[in-house]
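The block that comes next holds chain A.
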Amino acid sequence: MQPLLKASGISKQFPGTQALDNVSLELMPGEIHAVIGENGAGKSTLMKILAGVLSPDSGTIEFEGKPVTFLNPHDALMKGIAIVYQELSLVPPLTVAENIFPGRLPTNFLGMVRYGALFRDAKQVLDNLNANIDPRVPVEMLSIANQQLVEIGKALSLNCKVLILDEPTSALTDHETELLLKLLRRLANEGVGILYISHKLNEIMSLADRVTVLRDGKYVGTDSIKGVHPDDLIRMMVGRDLGVLFPQKSKQIGTPLLEVKNVRIAGSDAKNSFRLYHGEVLGLAGLIGSGRTELARALFGAEPIVEGEIILNGEEVKVTSPKRAIELGIGYLPEDRKAAGLFLEMSLKLNVAATVIDEVSSGGFVVGSKERKLAEEAVQQLDISTPTIEQEIRRLSGGNQQKALVAKWLAIKPKVLIVDEPTRGIDVGAKREIHFLLRTLAETGVGIIMISSELPEVLGMSDRILVMREGAFVAEYSSSEATEEKIIRSASGQKSE
Partner candidate 1 sequence: MNRRDFLKKSSVAAAAAMLASRGITPGRAQSDQTYYMVSFLSGISYWADAFRGMQDAAECLGVEAIYTGTPEYDTTAEVRVLEETLGQEPDGVLLTVIQADALQPTIDAAIDNGVPLVTFDADSPLSKRYAFLGTGNYYAGVVAARYIGPLVQSGKAAVVTVPSQNNLALRTQGFIETLAAEFPDVVSGDAYIVDNQNTSEQAASGLSALLQAEPDIRGVFSSNAQAAIGAAQAIREAGLSDQVHHIGFDFDEGTLDLIDSGQLGATLAQGTWQMGFWGLLFAYMVRNELIESVSDWRAAGISPLPPNVDTGVVVINQSNSQFWRSGE
Partner candidate 2 sequence: MEKATTFSDMPPASGSFTRGFLGRLARQREFTLIVMIVMIGLALQLITGRFFTVPNLNAILLGFATSAIIVVGMTGALVSGGFDLSVGSVFAMGGVTAAIALRADVPIPLSIILGVGAGVLAGLVNGLLITKVQINPFITTLGMMGIARGISLAVTEGTTLAGLPSEFYVYGQGKTFDIPNLVLIALSIVLIGDFLMRRSSSFRQIYYVGGNEEAARLSGINVDRVKIAVYTLSGLLAALAGVLSISRFTVADPGTGMGEELRIIAACIIGGCSLRGGKGTVIGGLFGLIFVGFINNGLILLRVPVYWQQLSMGVVLLLAVGFDTLSQRWQLRSRGQKAG
């Protein structure tokens, strides 16, 4: 059979970086082809080339057997190749229908949009995806999952034969992910070729037909999913044996560090109590919206606590503001890295020093050498890959950004560190490093509360797991008794059989 899309010998150089070096890729009709690699491996660059966003320095692209060049993304789209980005490219205030048919709205002889026809056409596209979305509502009112469906609908309405998806499930719940994967499978059966970028190996294992691994801009290999083990893929991706993804758990848990008694936060009726011990990693599991983040922010002083007590090292404390929390030695790594964690346009150095401005100062003035030392130590300790500490943080990869955020909290020398989705959207190597780092930190006596929606992570990291549902704790498991199934049942409120 003739490949639908064939890229051969693609190279792309940015000054100082060989982004892609002689990479080849074949996509058959009806195939789901996963492309994996660590952040910076060149996956996105390759996809951008295939979608006409970038042009390659050398190499050829053949589409349905004929060589093609794309002038721009629109050109590629018109020729039948669509890309759905991690950051969606919809226009939030416009309706679903207008987003599906931008620039080709049906009009009457006066040039006025025929909304009836528009909504009908859109409905048909969405029905074809089994998506229960009203084409008349503004896109900004949809969940991320439904927005993604709109993007896919937009691509399919153009009769696209190749669909490129970049990390489509990173913001989806498990259920939404399941639905999406089912849809992709169906589209593939209808003959669409799908290029699928993801960090989630279990997703790839269950979805893809073949997988291509890239590393440092180079082609490592392509394998059929059948007969490949996830560990092999990890080895191909990182170029070395990673060993285990999770560190050894703590052998013994220390004395109580933090005691939360009947704490109720604004907008919730639930009163929650729990203890955190020195040296413990306490996992907080639950569905998205179960109130984990709200509780974490309240313990950090970022949301008001209506009633209840917080006892830290035997003394009752009032955490009235993040500033106070930091003084008490409580740190909080927020879940949304870009919106709440990073100062994107500022340097790595300034990001790391944000929590400890006073510590790197003397007599009211910032001491440059102290600030640099702090950042340089962070780079070394956390193995942050950056040209200099003056690099704008937005230019670093997600994993390195996340490490810088961790460094910022290490700088306060925390007693309690709350981490909210600490490894979301980062590659497996960085993930592993952060896991080991948190464990090392715990071993020095720090208590760590870890919120995570990835069950393997919760199970792999936690010494103890608390499950939340609708703002309240509903279950507690020790590390040895916890299983994915038990946690899912507790989190979703299903009775065990």
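How were these picked? Simply put, all candidates are chains of the complex that A comes from, given by their letters.
Quick note on the criterion: contacts are C-beta pairs under 8 Å (C-beta built on N, C-alpha and C of every residue); 3 or more make two chains touch, one makes a residue touch a chain; residues count from 1.
Since we're looking at a predicted model, the values are computed, not measured.
Here chain A touches, in this complex, candidate 2 (chosen among 1 or 2). Within the complex formed with candidate 2, the residues of chain A that make contact are 14-17, 19, 37-45, 216-217, 300, 302, 321-323, 325-327, 332, 334, 339-346, 350, 354-355, 357-358, 360-361, 364-366, 385-388, 390-391, 395-397, 400, 408, 427.
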